[in-house]
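For this depiction, one protein chain was excluded, whereas all remaining protein chains were kept in their positions.
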Amino acid sequence: MQFAKFVVTRIIAYVLVIWIGITVVFFVPRFMPSDPVESMLGRIMTRGAYMEAEQVEAMRATLTQAFGLEGSLAEQYFGFFQRTFVTREFGPSLSMFPTPVNELIGRALPWTLALLLSSTIIAWIVGNAIGLLAGYKSRWVSSRTLEIIAIFVYPIPYYITALILIILFIHINPIFPLFFSVRGEPFSPEFLSSAIYNSILPALSIVIVGFGWWVLSMKALSSSISEEDFVYFAKLKGAGEGRIMTAYVLRNAILPQVTVLALQIGAIFNGALITEILFGYPGLGTMTYNAVLQADYNLLMGTITISIIAVATSTLIIDLLYPFFDPRIRQR
Amino acid sequence: MQRSNPRLTVGIVVLAAFIILGGILPFFSPEDPRSWIKHPRNEPPSAEHLLGTTNLGQDTFWLLSYATQNSLFIGVFVAFFATLIGVFAGLAAGFLGGIPDRVITLLADVFIVVPSLPILILMSSLLQGRASLILISVILIIFNWPWPARQMRSIALSMRERQFVNTARFSGSGTLHILAEEIVPHIFSWAMANFVNTVLVAIATESGLAVIGLSSLEEATLGTMIYWALQHQALLGQRWWWIGSPVVAIILLFIGLFLISTGISSLSAERRGHGDA
Amino acid sequence: MLRLRELKCHYHTPRGVVQAVDGVSISIQPNEVLGIAGESGCGKSTLLKVLYDYLQPPLRIVSGSYEADFPDGDGKVKTIGPGEIREHWWEFISYIPQGSMSVLNPVIRIENQFFDAVPKRHPLKAKGKEAIRERVAAYLKELELPIEVLKSYPHQLSGGMKQRVLVALGTFLHPQIVLADEPTTALDVVVQKGILLMLIELQQQMENTLVVVSHDMGVHYQISDRLAIMYAGKLVEYGPTDAIFNNPLHPYTQMLIQSLPRVGDRSQRVGISGRPPNLIDPPAGCRFAARCPKAMEHCAHQEPELIQMGPDHFVSCHLYGEVAS
Partner (left out) sequence: MSENLLELRNVSKVFRIGGLVFGTRLVAVDDVSLSLPAAEPSILSIVGESGSGKTTLARIILELEHPTSGQVLIDGHPLFEKGGAGLKGRDYYRAVQPIFQNPFEAFSARKRVDKYLFNAALRLKIAQNRKEAREIVAEVLESVGLDLSRVEGKYANQFSGGELQRISVARSLIPRPKLIVADEPVSMIDASLRMNIVNLFLELKEQYKVSFVYITHDLSTAYYVSDYIGIMYRGSVVEYGPSEQILTDSAHPYTELLLDSVPTVDHKWERNVALPDIEVKEFQAQACKFAKRCKYVEAICERTVPPMAQVSADRQALCYRPVDYDPQAALSPRESLESAAAKS
């Protein structure tokens, strides 16, 4: 009963998040001070393409349609949702005409997911492990040192970490290539090894920043849990240090960390987008960036919509996994 | 009893340096640091140009000072309004309960989960680099009020159950008295820590947008400095002082702000521990 | 069974040395229920920690001795002391905390909360978790606790049920000494009575020693055979419970008993005014002197000795010093 209630509430929230997110995306072009069609047209023309008057007119019509600016606001709004959810069709890419946007996104999304998933999981596990030690064994010199490192690493934004890594390992010590390049047939050994080799720096920059946050938050949690009565009683039970740290402190501290992970997904995703762009990593971020540079409106709308849905979905998944960690929600 | 708080002290010293750099020094700048070809290009640091000059012939030091001013302005502007809105929304949700609570909580949760960057990118792309700093700040406020609101709501919920509020009410204190005398003293240091934290987040987001050239290209901020440096191949040209100075500035500024925000939190936690003893 | 001689245990804190247990001598017998009474902050919980041999910094034994008679299984009795007693936790000596505090791990089922309280060398431990679970199930059944408790998490149980689980945990391996720290504080009276009766019944079955710390004199009257009264780190009086209630000797004990309101008796009751002294810098002489209505001049600077006033009835007060000498 409790669990069903929990699931239903979360799913309602999920639908609302996507609805409001997409609504914002819908209204942004419509409330911009400049006419998006004209500004897009201007951008295409300044790239030197010469067009006849009727060609310009045709282009304007195409763009108006692409922006979904035909008809009344209500019709536009309805059409927008229909396109997003029913037909799931964002039209052809304007810059890579006539490849459909869906296909381009389908190519980029796995890259982004792989990068985000692996680096977030690594940062979460390593950060929490060190934070647990730092909180439970707060007198150890090594755990204090790690905490201080985390304090200095955490506030640095993703793109700055990325830039420092680029300067250090691409320009000063050219260990990694200047441009992201993957060789070989998809999923061949050569492909995989070059993909991993090229992804090390982008992943590392996400791991470093996430690591700092998880260390600090886990340290705070586990040091306060170490003061709890049940940890004291575990010592009176005669449980060993390792057992207390895992079965008592960790099992209780990990619960809020799962919730925080769900809340942080949006922020991590933001950071990963910029990281991708700086490294030229072939994911959603770089694709969004290229779409902006090339005034590819269809592609831009597609990537942004998919981003919102992807983040909301991963948040939902984490939320739904939460009860498997916390008996207080699962059973009642 | 004042215990030493090294984090807070270090943080305040660092921040003070940046306030001098960005808040006072720009008024003594000998020129508009943005204007091009005022000086020889790509000079290394010297007595005349403390941090050298850029590829565009700007003095890096004065440009940095000017950029810091803009970044600080965005940070403070966003943090002030986001904290203010967040605190009031959170208090309203916690104290009023019912429908206002549901609506505010839902909105806050949505804005926390929706990734802000794609929406900012969409906006900037439509404005083609002409987005004003104010407009970007407003968007940042929209995405940053939910964090304080969420926290404030839970504080308000616990406050509502705190007996001393009832004691004050039965001592004839009106709602405004209670707000000023009972509630504000309890949330003040928390709001300060949140304010400093939001300054950090706001500067970070704007600079992030700027680094990929999607913030205002007409104004200089720490992020746009990096953008121009990248655009003009400062990395390939190994002109480290140009790209390095905004990067180091951001790192120092953020560590300083972070130390202050955690310093304030631990200070108030200590005081609270002392108070309950 | 347990012998304490002039035992002094202090907390070394940055603010100063807290003399929480200051010169306590008492011997605790087999097959008895000993009650330890006193106001909060008088050192009774610290004394219990010391008895349990849980000496963690900043708490340490400063002087005096503490030893226990440990039957080593071959019919011989060995004397063991601090540092050794903890080797025999749960089998020889066990501890029941106050269950209204959150001493149960909130994310672990009740049946699994017993694992860590089975010592490593115990044969049951070698048989594995399943064997322990079976024994726990059998034991809870014996104690007539509902079977659902086993699979429950702590938040699903009422305060009284949690305390019963803790009593079960403390008596699971049939230890010779059971220490209970405020086992019924913060529970409702009806539940409190049930738990106290359960404790007593188990003690009678196992014929072991039960030491109960409580601030509630009524609880002590109901369950303890002997009673020790602590004040500001010192033992001020101890003896058979009935003797203490019928003929309290120390003015502090007298006031504790007098201040108890009783249903059916509306005569004027007064509390003890003032507050206990700071244990970082306790006053010279008798520590109760400042609050004592019978205080004499020399009480403030001369410390009273513990003197015997009846069969197994001791008091530490100047009122009786002269009688004895």
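Order as written gives the chain letters A, B and C; numbering starts at 1 within each chain.
Convention: contacts are C-beta pairs under 8 Å (C-beta built on N, C-alpha and C of every residue); 3 or more make two chains touch, one makes a residue touch a chain.
Bear in mind that the values here come from a model prediction, so they are computed numbers and not experimental data.
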item	value
Omitted-chain contact residue, chosen from C:K127, C:R275 or C:H301	C:R275
Option touching the unshown chain, where B:L25, B:L107 or B:A168 are the choices	B:A168
Footprint left on chain B by the chain that the document does not show	162-164, 166-174, 177, 181-182, 185-186, 272, 274-277
Contacts of chain C with the absent chain, listed as residue ranges	39-40, 146, 158-161, 188-194, 196-197, 200-201, 215-219, 221-222, 245, 255-257, 259-264, 266, 268-273, 275
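Here is the rule we go by: only the chains that are shown with their structure count from here on.
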item	value
Reference chain A; chain at largest CA-centroid distance	C
Distance between the centres, which are taken as Cα means, of chain C and chain B, whole angstrom	55
Whole-Å separation of chain centres (CA-atom averages), chain A against chain B	22
Partner chain A, residues of chain C touching it in the complex	52, 54, 56, 86, 89-90, 95, 97, 101-109, 116-117, 119, 153, 155-156
Residue ranges of chain A touching chain B (in the complex, touch as defined)	13, 16-17, 20-21, 24-25, 28-29, 32-34, 36, 39, 43, 151-152, 154-160, 163-164, 166-167, 171, 263, 265-267, 269-271, 273-274, 277-278, 288-289, 291-292, 295, 300-301, 303-304, 307-308, 311-312, 315
Residues of chain A that touch chain C when the two form their complex	228-230, 232-239, 243, 247-248, 251-252, 255, 326-328, 331-332
